[in-house]
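What follows is a set of notes on a single structure, which appears directly below.
As you look at this complex, bear in mind that one protein chain is not there, while each of the others sits in place.
Now for chain A:
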Amino acid sequence: MDSTPPPPIRREAWEGCSVLLDINDGDRLAFFRLTPGATVKIGNKTCSLQPLVGRPFGSLFRLGADGLVPCAAGDATSRDHNTRDGADGQTQDETRDNRSLVDNNTAQNLSSDDIEAMKRDGATGDEIVEALIANSSTFGNKTVFSQEKYKLKKQKKYAPKVLLRRPSARSICETYFKKTPARIGFMRVDTLSLLLSMANIGAYSDVLVVDMVGGLVVGAVAERLGGTGYVCSTYLGSAPCSIDIIRMFNLSSDMVSRIVQAPLSDLCSMHSSGNTPSLLNGGAEGEMVEPAVVPDEDAQASVAQQVDTAVSDEKAQLSTDQPTDMEVSEPSLDEHPVQDENSSLDGKGSDGNLNASKSSKAGKAPSPEKMKYWKEHGFSSLIVAAPGHEVEHLVADLLPLLSYSAPFAIYHQYLDPLAKCMHSLQVSKMAIGLQLSEPWLREYQVLPSRTHPHMQMNAFGGYILSGIRIHNTDCMIANK
């Protein structure tokens, strides 16, 4: 390494950064910005987030008398309950079962008044959990797994844990997919990963992006560019789509400066081919530009809720998790997973060089020089994520903006639009290596003698049409 670039990843939370808090092992997932006044509400307690500043990502916190307190190093592993229990669990032959359990609500000898009294006397959450176990008449009869489950349930209530996670394309996509999948067009993290690979995203790429998934793709691409190349986010009509999700990434100012926005009409008119873009001269235009996607969005929201319910069912069965927050059904779908109302969105009032202030500068218009360069050289990749749109004509307009041999990846939540698009590309011979695919992702529980796929899996994470733009024979003949 000739130069000494800054470390690619900051591994401690800093004042003003974006953080992902995982409360009680996935029960609640929310993004926060570590401004001086930022707080999180856990149970009925409002805690300042200041104790997180300077702590390494991956740190675990518990609720102390005065707010969040870092857990001792040994506790860190204890958050993997499902893997931890295995060692003792499997070695002893399990002979206990639930034959003698009677659900008559008399098993617990500790009353809620007793617990309140313990709290007043300054007992820690863990002590209360121990007391509950000691006073449970049925605990000893439970199986080891069932005992663990009981303990976890009580821990979540009386000794909540907060895990400080680093926002990255992976964790951001997972969080939105779990909480508000409609917001990101039901794009699962493995699908997003495939889009980035199939479109050959890497340093110095000039990536053309249509992002109607809230900025998830723009952010993920910017992360992969690492402050080199460009991500040019293009849009239909006159107003760009929201790319707010990029604020969840801790993009440096260098990286943010590489995000530009330009209307598709500008990009197409810069293209000298003389072909009038099919989308921009009547016909499909009204259909495309109208916010016809809004009712669609509503429909998706209700679907999203179902999906989330399914997720919470899974969690209940697996015993490691409780249902996720159901904030997805609430009206302000857009901003909900992000509770940064304490910080002004453009970073006013906080340190000037914070990412927050830079984020507001994302999406400037590209310079005329850049436009000229792209006109002559073409973009090196294309990713389209317009899950509420017909894409056949859109892609027909976008492909000529790519350099020859540039790969592209088109995302959709439905198969049909991609099939039509693929067919028309086959006919027009604008591209080769066309592949319509769908990733399938299954997670496993791995425990001694108890290894199997998770009982519930997400069955759908979106479809991808990928291919490579080629040098059109017609053009070649014309050139010669």
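FYI, a residue touches a chain if its C-beta (ideal position, glycine included) is under 8 Å from a C-beta of that chain, and two chains touch if they have at least 3 such contacts; residues count from 1.
Throughout what follows, contacts and distances are computed from a predicted model.
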Chain not displayed: protein name in its UniProt record ("NAD(P)H-quinone oxidoreductase subunit 5, chloroplastic", "Mediator of RNA polymerase II transcription subunit 20", "LSM complex subunit LSm2" or "tRNA (adenine(58)-N(1))-methyltransferase"): "tRNA (adenine(58)-N(1))-methyltransferase"
Option touching the unshown chain, where A:7, A:122, A:140 or A:368 are the choices: A:7
Contact residue for the chain not shown (choose from A:108, A:124 or A:228): A:228
Sole contact to the chain not displayed, among A:46, A:269, A:367 or A:405: A:405
Where the missing chain touches chain A, by residue: 1, 3, 5-9, 11, 56-60, 73, 76-77, 79-80, 83-84, 87, 166, 168-170, 189-190, 192-194, 196-198, 200, 202-206, 223-229, 376-378, 380, 403-407, 415-416, 419-420, 422-423, 426, 432-444, 446, 448, 451, 453, 463, 468-471, 473, 476
